[in-house]
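A single protein chain has been omitted; all remaining protein chains appear in their positions.
Chain lettering (A, B and C) follows the sequence in which the chains are written, and residue indices restart at 1 in each chain.
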Amino acid sequence: MIDVGIIGASGYTGGELLRFLSKHPKVEIVAATSRKYAGKPINRVHPHLQDLELEFSDVDIDNIDADLIFTATPHGASMKIVPMILEQDIKVVDLSGDYRFDDIETYEKWYGIKHEGPLDAVYGLPEIYRDKIKNAKLVANPGCFPTGAILACMPLVYEKLAETFIIDSKTGVSGAGIKPTSVTHYPNCSDNVIPYNVTDHRHTPEIRQELSREHPVNVSFTPHLVPVIRGILTTVHTFLKEDLTPKELESIYAGFYQGEPFIKIIEEGEMLRLSAVRGSNECHIGCFEIDDNRRAVIISTIDNLVKGASGQAIQNMNIMFGFDEKTSLDIPAVHP
Amino acid sequence: MIDVGIIGASGYTGGELLRFLSKHPKVEIVAATSRKYAGKPINRVHPHLQDLELEFSDVDIDNIDADLIFTATPHGASMKIVPMILEQDIKVVDLSGDYRFDDIETYEKWYGIKHEGPLDAVYGLPEIYRDKIKNAKLVANPGCFPTGAILACMPLVYEKLAETFIIDSKTGVSGAGIKPTSVTHYPNCSDNVIPYNVTDHRHTPEIRQELSREHPVNVSFTPHLVPVIRGILTTVHTFLKEDLTPKELESIYAGFYQGEPFIKIIEEGEMLRLSAVRGSNECHIGCFEIDDNRRAVIISTIDNLVKGASGQAIQNMNIMFGFDEKTSLDIPAVHP
Amino acid sequence: MIDVGIIGASGYTGGELLRFLSKHPKVEIVAATSRKYAGKPINRVHPHLQDLELEFSDVDIDNIDADLIFTATPHGASMKIVPMILEQDIKVVDLSGDYRFDDIETYEKWYGIKHEGPLDAVYGLPEIYRDKIKNAKLVANPGCFPTGAILACMPLVYEKLAETFIIDSKTGVSGAGIKPTSVTHYPNCSDNVIPYNVTDHRHTPEIRQELSREHPVNVSFTPHLVPVIRGILTTVHTFLKEDLTPKELESIYAGFYQGEPFIKIIEEGEMLRLSAVRGSNECHIGCFEIDDNRRAVIISTIDNLVKGASGQAIQNMNIMFGFDEKTSLDIPAVHP
Partner (left out) sequence: MIDVGIIGASGYTGGELLRFLSKHPKVEIVAATSRKYAGKPINRVHPHLQDLELEFSDVDIDNIDADLIFTATPHGASMKIVPMILEQDIKVVDLSGDYRFDDIETYEKWYGIKHEGPLDAVYGLPEIYRDKIKNAKLVANPGCFPTGAILACMPLVYEKLAETFIIDSKTGVSGAGIKPTSVTHYPNCSDNVIPYNVTDHRHTPEIRQELSREHPVNVSFTPHLVPVIRGILTTVHTFLKEDLTPKELESIYAGFYQGEPFIKIIEEGEMLRLSAVRGSNECHIGCFEIDDNRRAVIISTIDNLVKGASGQAIQNMNIMFGFDEKTSLDIPAVHP
């Protein structure tokens, strides 16, 4: 049994952490902080958690008693508190972008924020870094788009079968967070498709960094907002360096992800769709079609709030504490 | 550990039974039948159940080996097989309308189907009939609209505080089943609201029967299709026979449903919404407002596929076999 | 040819006024004001009006040169400027609630705003007040819910066939205006139904006032937000004082609205739906079903931004200036 706290528990990722942790048999939630809602019952903000008898509390960083803290805080805010938490010998899974980059310059350029200084963090993609995560004190939980994109590209990078990736992603609106804006206003984004940050999205350098560890690859990334609550469908267009059949392509992926508890390889010919992962921590990868230009299409689907954020954070926690990786995450998606 | 079979497992209610049962610690799924998909893996039809290594089988009623069968079969089909299952000393939870009515005449009039003959069935609304369900061999699982409507009206009926109920329901499209029709075709029902069976819906006599057990009440029921996948929000308009404050009204409901594991009384002033029950077996009841015509408004929300169908069916099974009523159903809703 | 200005042109009703007026053969748009966007092209805010070569201007009430002004300003703001416009001998169609009430007390009670003083205004529902509108200097354009509700109830009131009306409305999200809020945030209201102001909506006294002109009737009104961009579907539940057949009911409505250019009586048995009026100035009225409690159901549909706001405002303008009432409004709905 471990004691766990959530800093920044009133947003969507906070809500998802609470949804899973409240049913985790080895976790006691000792704090769920929110400056705005301190003293109010959790279910005033997260109406689906009626059973959770817990109130939001105010943050008191210097005085936390926990084994692990999830920092579901904005970019730039995490780096102000994470060092203080680590000093108290508490492990951290940080859901912001603050500790995802190898070099501070890239972060500062793309986020436009002066960095407070690097820390020894592990990039929290278990399918790639499981062994390092086991012993990490600080895990930088991946961004939502990078999770879907890296998982869809990595086997081809690893096998040196492709080096140019055009990544066209379609994301649900919850990815924009809980704060209402003109773009997320229902009449503006319902029945609509809205491309944004077409060539300059912050997740681009994160995807590049991870895919280029062995040798540099070209990554072009473009996200679109679609009228969906949850989910990211990522369409990877890439040009194969060798002639392959779809079945060969499929088996490369099946081999690479063999034994992975949350990766499901969807057979060539079967349909991919967001509803098949809605609310779950699974990542589906499939399509494997190749056209006469030797362009291959690989498609991945995740729930941006789960495998793309809070579910993956809990998966990392499970690894860090030696729990079964699926604990509390072994819930099927909600389809339809 | 009990052996459970599902007859008619390829529809939405079949998918929901499988979603919950596949994680039920005391259940082994021994059969999931589908004539159309016999021999195919479950996940070809239910893409969210990738982990479920099971194939659809063909029905062989005479040769079932199970402790309980869920018959998720159409109205008229259930009564052809339920007697044969019961004869083999297997318990049944029937999700059709075939065994919900006290008198066959009402059924035949509203369903337009000749009935094969009544059986000793218990109406499976645990909040009202828990004790009878415990010992039932055949449970008639309530309709989706009746579940939301009866739970929202019953305390007022019981307290003799009202006798005329205008029930205006808004249902998600999954309530129409998995079979595509012109009405459920996305371009026709998205961004739309469509009233249907405005005064002659089959669930009207079912609601009437249950609310009129003690003394007759007037029930007027009108459903509307709204562009939502799951959920029924039921707005009950009724005229109170006494002056009451909203708080008094709320406390009547809180008292009536005290200790119920799946009923959540939403405080007067708090918002009700479908997402707070999406994917879960909860029924939220609230609003409790009263206008200057002494009209009271009570609102309930359920997920039509869960508390309105498969979740309630499993709740009934849990009661029938003495399991904790929440087993496998203790999963929070997915909001947003 | 008349000169027309719009005060408050950057909201949804402003956009709709511009959509129709820009194609009106007898209107020149001389001003479209917006403090926030003054100097910017209209199409930066209204992206569907790419052909409209016009910029937002700042408001200068003392110095307007126009034949008519639409005040698409918030409640409380209209009454600060409308008297000044009328003094310059310019006609006004006001889209706020400021001049809709016979008595200031009702307004002040329900809107919580101190009124600046009444003016001689005509309630702008052409189907009821066409003759008065012809000579009006100030037209108070009706609220969106009242438009759909009054049109659906009036024939029964007029014929003294009913005196208790339970009005259950379902509205699209654009009715909440262009300003984003937590409720209109896509992840919160998509795939959802949200009742609000269940017994205390400001449109209640407006509906009551109009339906009670001849003799008092009981009006209970409850609105719900549904995941639809445009449209209000109003379900009127009422108890008939006489036995009538659906066909008799239908013919009462057909007679009452005979010759009305924008009212379409939908035959009993035909489906009503929002898409059939989407983007158009029509109001469809139908259903006409009666159950065994002598409850009749009448359903109306409008586009809240058109017949419920800007379209009706232009219809009023057409009447005030002797134009054909359908000028610029004779555009079919967009279905699907």
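General remarks:
FYI, a contact is a pair of C-beta atoms (placed from the backbone, for glycine too) under 8 Å apart; a residue touches a chain by one contact, two chains touch by 3 or more.
Note that the structure is a prediction, hence the values are computed from the model and not measured.
Note on the undisplayed chain: of the listed residues A:6, A:178, A:272 or A:329, the one touching it is A:272. Across the entire complex, the residue among C:190, C:222, C:300 or C:316 in touch with the chain not shown is C:190.
From the options C:2, C:30 or C:49, the residue with contact to the chain not on display is C:49.
Here one chain is not drawn; of B:88, B:181, B:197 or B:245, the residue touching it is B:181. In the full complex, the hidden chain is touched by chain B at residues 12, 172-174, 178-182, 184-187, 189-191, 227, 229-230. In the full complex, chain A touches the omitted chain through residues 164, 166, 168, 170, 172, 187-188, 191-196, 198-200, 204, 218-220, 222, 224, 226-231, 233, 235, 237, 271-275, 278, 287, 289-291, 293, 295, 297, 299, 336. Hidden from this view is one chain, which touches chain C at 12, 15, 19, 22-23, 44, 46-51, 174, 190-191, 229-230, 264, 270-271, 273, 275-280, 282, 284, 330-336.
In the analysis below, only the chains that are shown with their structure count from here on.
Centre-to-centre spacing of chain A and chain B amounts to 35 Å, using the average Cα coordinate of each chain. If you average the Cα atoms of chain A and of chain C, the two centres end up 45 Å apart.
One inter-chain figure worth recording: chain B and chain C are separated by 39 Å, centre to centre, where each centre is the mean of the chain's CA atoms. Contact with two or more other chains is made by residues 191, 229-230, 271, 273, 275, 278, 336 of chain B.
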